[in-house]
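Inspection log for the structure reproduced underneath, given as structure tokens.
Apart from one protein chain that is not included, each protein chain of the complex appears where it belongs.
As written, the chain order gives the labels A, B and C, with residue 1 at the start of each chain.
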Amino acid sequence: MSDKKQISALNEIVVKFANVNGTGSASANQMFAKAIFRMGIPVSPKNLFPSNIQGLPTWYEVRISEKGYMGRREGIDLMVSVNSQSMASDVKEVVPGGYFVYDSTRPLDIRLIRDDINYFGIPFTEICLREYKNPRQRQLFKNVIYIGALAAMLDIEFSILTDLVADQFVGKEKLVAPNVHALELGYQYAHKHFTCPFPIRVERRDLIKDKILVTGNSGAGLGAVYAGATVVAWYPITPSTSVVEAFEKYANRLRIDPGTGKKNFAVVQAEDELSAIGMTIGASWNGARSFTATSGPGISLMGEFLGLAYFAEVPVVLVNVQRAGPSTGMPTRTQQPDVMACAYASHGDTKHVLLFPSCPKECFDQTAQAFDLAERLQTPVIVMSDLDLGMNDHLSEPFEWDDARAYDRGKVHDAEALEEIEKDGGRYGRYLDVDGDGIGYRTYPGTHPTKGSFFTRGTSRDAYAIYTEDGDIYAENMDRLTRKFNTAKDYIPKPVLFESAASKGKPSSIGIMFYGTSQQATVEALDYLAADGLHLKGLSIKAFPFTQEVDDFIESCEQVFVIDQNRDGQMRKLLINELEVNPRQLIAVLNYDGAPITADFICQKVRQKLEADSAAERKVN
Amino acid sequence: MSDKKQISALNEIVVKFANVNGTGSASANQMFAKAIFRMGIPVSPKNLFPSNIQGLPTWYEVRISEKGYMGRREGIDLMVSVNSQSMASDVKEVVPGGYFVYDSTRPLDIRLIRDDINYFGIPFTEICLREYKNPRQRQLFKNVIYIGALAAMLDIEFSILTDLVADQFVGKEKLVAPNVHALELGYQYAHKHFTCPFPIRVERRDLIKDKILVTGNSGAGLGAVYAGATVVAWYPITPSTSVVEAFEKYANRLRIDPGTGKKNFAVVQAEDELSAIGMTIGASWNGARSFTATSGPGISLMGEFLGLAYFAEVPVVLVNVQRAGPSTGMPTRTQQPDVMACAYASHGDTKHVLLFPSCPKECFDQTAQAFDLAERLQTPVIVMSDLDLGMNDHLSEPFEWDDARAYDRGKVHDAEALEEIEKDGGRYGRYLDVDGDGIGYRTYPGTHPTKGSFFTRGTSRDAYAIYTEDGDIYAENMDRLTRKFNTAKDYIPKPVLFESAASKGKPSSIGIMFYGTSQQATVEALDYLAADGLHLKGLSIKAFPFTQEVDDFIESCEQVFVIDQNRDGQMRKLLINELEVNPRQLIAVLNYDGAPITADFICQKVRQKLEADSAAERKVN
Amino acid sequence: MSFIRPNIRHPETPVNAIGFTRKDYEGALSTLCAGCGHDSISAAIINACFEMSIEPHRVAKLSGIGCSSKTPTYFLGNSHGFNSVHGRMPSITTGANLANRDLTYIGVSGDGDTASIGLGQFAHVVRRNLNMLYIVENNGCYGLTKGQMSATTDIDSINKAGKTNHFEPIDLVNLALQLGATFVARSFSGDKEQLEPLIKAAMSHRGFALIDVISPCVTFNNNPGSKKSYDFVREHCEATATVDFVPMEKEITTSYDPGTTQEVTLHDGSVVHLHKPLANFDPCNRRSAMRAIKDHQERGEVLTGLLYVDTDPVDLHDMIDTTNKPLNSLKEDVLCPGNATLQTINGSFR
Partner (left out) sequence: MSFIRPNIRHPETPVNAIGFTRKDYEGALSTLCAGCGHDSISAAIINACFEMSIEPHRVAKLSGIGCSSKTPTYFLGNSHGFNSVHGRMPSITTGANLANRDLTYIGVSGDGDTASIGLGQFAHVVRRNLNMLYIVENNGCYGLTKGQMSATTDIDSINKAGKTNHFEPIDLVNLALQLGATFVARSFSGDKEQLEPLIKAAMSHRGFALIDVISPCVTFNNNPGSKKSYDFVREHCEATATVDFVPMEKEITTSYDPGTTQEVTLHDGSVVHLHKPLANFDPCNRRSAMRAIKDHQERGEVLTGLLYVDTDPVDLHDMIDTTNKPLNSLKEDVLCPGNATLQTINGSFR
């Protein structure tokens, strides 16, 4: 129909849906991503939604990449825009030669017409008015119709869509037919009016294997179920809410006492975050595995209690699903802005163990491990997820659990142990560093009528938990806490090395460090740079404190790029701080506009710096 | 009497009183320090009290130094111990040849007898039983009696003491005679039983000039009165409580409307620290000068609101009188442990302006200046005092106020200005960076019925204060905040250079940086080191962000010792972080046992390092 | 300076006593869900301010976080607003009021914002009898975070997700009365005839005025089984009386049958007329209010209308004896004692 340039691509496409929130577009859009997944092609959907419930623009960006690049990529190949509010900006995002699908019920505003992209109008509203009676249906099915149309345009196997509908409505079977009908309406219309498939299309592959498509928050919630969390206290806040929702959903299925039908867990919606972490501390103190989850403002409110848990040495598992700060900031946009706030949370000299998951599988594993770490180290452990990882579906290795695995409950004396100690003329001291690793032995309340009870407090105390204002005892205790923090290095996950296949065997003196959701984009960037002959080695940081491997990696490089999704380069600062490296050796790469970082952005920053360097050198020589 | 070695000293003495808290010893002890002060001799008293109201050991350590060394010095020359609970440890603190004055009503426990110090028993209890009927009097006058005895031993002019009594009881004149009588009882007893004065004694000098003896918290409170603070919201917490008490005391004298007798200020005791800073923000937003004061736990609780004030750009003045953390820690011991917590308070990318007073005069000046800075920069400004500075009397330059000084209320548009802008076809935008310094123009509520109103929020917004989730606008705004933070450098106090008189004209490549209450001890240490031919140059940091001078100072040194009164070397970390200096260049000197740092401690650490260096060099050559 | 309203409007558009049109009291376009009760409350605030001829800039509007707390953006666009943090609006408003006692303060909050995270600040702002109008837009759920239950969710109420509440709800009206609030009312977003006069009376009250407005969340808590749905509330409301408000200036035109009407004259001289009040209910008697509320609750009914008013309240400024001038209007001359005084103070430290 149109003689404009049309880009063509096979299984390397970015599709974006522009819609209005509260119109049920989410499930339709998800069906699209799932269909690609089921065709065996790696897919990475990202939901860009407003901090609002109904009526504002919302977007769903789907990257399809058989190369397996799952980071975000800018430039939209095919845009489906059914929201007049955002159409003007939507049009701009399409790449030259790209495709723009819109609701042609009303004619397209001429100001939106670009001569370098291809327009495909489908009268969605008109079709819905014709086909459906009630307004809600008209709204809902519009979304399903455009999925049907895309199936034709991109050559998605229609049967996969019908299967997905069937799966979606198990229990509500009578909804299957109308949905399939809606799919067909779109499918037919596209075939009738356009030459389908388009030059950009998908084709079945077998690249998914046993991978799964799941959100990080589901992984975290499941991880907590498997790790044996029994007491969960929380306060709702986006984007962490679904961590607890996932926990509760699975616990309600998997943690019901068969005899009584009662719950082998407790979830309490607290009145605020102070109370939520207080309950978590109380439960851990009393020997249950407990956690809370929060975001931004909640982290600030938990500061005082985190300091108590650090100093009184009570295990705490906290899942922080980060969002764009400061203050309320952009609550529905992603960032990594709480690294400093969490590493040093609370007044006084404090340090906290942090974990940095990069995918749902790591959300599952690290959340589960966080319980072992918190109890082993008797201190708060914070899982540093973010909105992108937590709320978007990510292609992930399947979750695994070793049935032989026993929980590490850390150092806890039971009644027998207490009797033993005294038999040998010893005296139990809660904060005695018996093993030299800085970690004392806890006892749970209710253990023994006359032995092992102690008083937990946020004030200074001696090795026997007796209150003291003696400066030397105070200082010794503070030093032991430092010792304990170093002990953490023996237990926390190690960083992971990455390099481009093209860089194999090509030693490099330039490093690139990253963490969390920067991983996908950075790994992609490594390939692009390698293709230009720029061979960098990558290290994905998985935990704080930093283990020797991180030290060694920096040592082995002349310069290291550090990727942060925040303004102040917080991870870079933390590295400089804690490893005493020369700041000049670490180059900050900062993305903080609230959108997930892209490989192109990273490449651009790296090239700039390296070119500047060689330019400088040329000057020198 | 005793043929043991007796140290002798003139006007270079440390006297310590060991007593029980809640027995009214404080005022007697203070009389002692004041007497030395009125003899024209520099004096530095330090109160070491428990976190308790009555019955536990409390100490009052008085350093007398005509050389003007006002930092703490270890090793007690004369100990007055009237507390059996602490006597055993009190004895240990006395230097060989020193003097131990005790209550000889009951014989001294032989285990307390050292053969290298001199004992002087006075039957205080017995005297009181004989002289006074009611138990409270017996308790109170015991303290006055030992002051009388010290007057004889140290050769304090008795008339000064009687004058002090007179001053103390203006209005309660009938209390004068009994107090003077008690002084005489002690004075007589000492003269009768011991050869007075002792070889350690004081002698009138004229070294005080117009200096004053005052607490830092009085200075801060007065500073706020002079700066025009009208709304004060607070929550009680040691050691910051007396900041607000001082403000209220002076405001009640100096801020009463002559016509109505009503108050030209408002002090509200909030229900907690969250509320206290919330009220401060609300008042500042509404155009009043407002402040709050807190310590340790309060800082953690204020985190969320500090982030709001940073991001929404509302002035806040916060006086943080630091104490030993973490958590409740040692609430009545001094430390500088909140540097990091305050510099980066709250989740997200935040930075806050900090001021570091070293003496009461600076508490006054910096607190007053904090209001100008907060309004000029439209952001929180935190005055980082500590317990030692805040609650102990310090010898200080007198407070000064330039009557020509006008408050800098910062950039605020009034109704005329708003009309002007529109007349010129302009549009007012709260967050427009009109002047390029990152600071926009505020308007106060109630300014104009149709112009200049805007919506203050903790969420992302554009230059016109309209809510937005646009990533570019968000990022621009965050960059402007960075720009604004740099603008702060043009207004904040500059660091102050120190060097030993003995080092004049002796250029040095070794620096020593310090802040707050480390100043007295460090300046003293510079002299001692210079005496050994170790010429260091000192820089006292007065504010964060760090100005060029700090940069230059570090640049000019091969290595710089950084004095921190906390475990983690927080100021050193902040310097590395923000100035991008090589950590190897900065050597941490850390004192964190809750007692004020001493010159000896600093010298020892510096010598160790320098000796290690030269040893290493010897190896090399 | 004084201001003259620029007269660039259609001659027919009605203006109020001080020359402003209703438009001058409107705000930005609402982004709430269509049918959200909160939007009706915004409309009522706009009408009340317009009809009371309040200068727009003499009002400050403050809120916490939530759908309800977003609404200040949607009314009084010519007034300064402060959308603070979750549950802390009372402290911000307290500070603002201390700084300038001459403005009218409207605080908007939600049931989550007030009864959960904000309960402490709510209780203490009541205690201080801060001169403000505090509106709780009470939908018995957390709208903005997608429908979780709140501390005001009624026992056995079922939400959209199908969950049933088992926790004792916090009744903010009872609580406020218990804590000594001097003006307490309850209303329903669907009843503007009642809500508007209540808002006017509350703004005229010199002290803390609470209006707990039941304001259904159409998206998450308007389902059958919910006790905060439009249908349920309509069916279970009973009013203490129909309310009519006559501002101070106006003298009463309509005449009321004394038998069926009770007059309450507020501190500033304006009058609240209560028609056909409940039998043995006295809006000036705290205990009778609490009794009436409990009686209705035991019958499963919601008592609305003006519940209690103290016509001679003592507000925070009275209690701490602040000067009558706004503190933010004082300048160096009154605030700064000067150097001479400082030198005598220095003397006391020698």
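Assume a residue touches a chain if its C-beta (ideal position, glycine included) is under 8 Å from a C-beta of that chain, and two chains touch if they have at least 3 such contacts.
Please read all numbers here as calculations on a predicted model, not as lab measurements.
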| item | value |
| --- | --- |
| Chains in view that touch the one left out, judged over the entire complex | A, B, C |
| Hidden partner chain, touching residue among A:Asn134, A:Thr450 or A:Ser614 | A:Thr450 |
| Option touching the unshown chain, where A:Asp403, A:Asp424 or A:Glu617 are the choices | A:Asp403 |
| Contact residue for the chain not shown (choose from A:Val267, A:Ile473 or A:Val496) | A:Val267 |
| Absent-chain contact - pick from A:Ile7, A:Ala190 or A:Ala283 | A:Ala283 |
| Hidden partner interface residues of subunit B, rising order | 22, 51-56, 235-238, 241, 269, 271-273, 297, 327-328 |
| Touch residues of subunit A, complete complex, unshown partner | 37-38, 208, 210, 212-214, 218, 222, 225-228, 230-231, 233, 250, 254-255, 257, 260, 262-268, 270-272, 274-290, 304-305, 308, 398-403, 406-407, 415-416, 443-450, 453-459, 466-467 |
| Hidden partner interface residues of subunit C, rising order | 116-120, 123-124, 127-129, 151, 166-168, 170-171, 174-175, 178-180, 287, 294, 314, 319-320 |
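The working rule: only the chains that are shown with their structure count from here on.
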| item | value |
| --- | --- |
| Label of the chain whose CA centroid is most distant from the centroid of subunit C | B |
| Pair joined by the larger number of C-beta contacts - B-C, A-C | B-C |
| Whole-Å separation of chain centres (CA-atom averages), subunit B against subunit C | 44 |
| Subunit A and subunit C: spacing of chain centres that average the CA atoms, whole Å | 41 |
| Multi-chain contact sites of subunit B, meaning residues that touch two or more partners | 304, 308, 457-459 |
| Residues of subunit C engaged with two or more neighbouring chains | 85 |
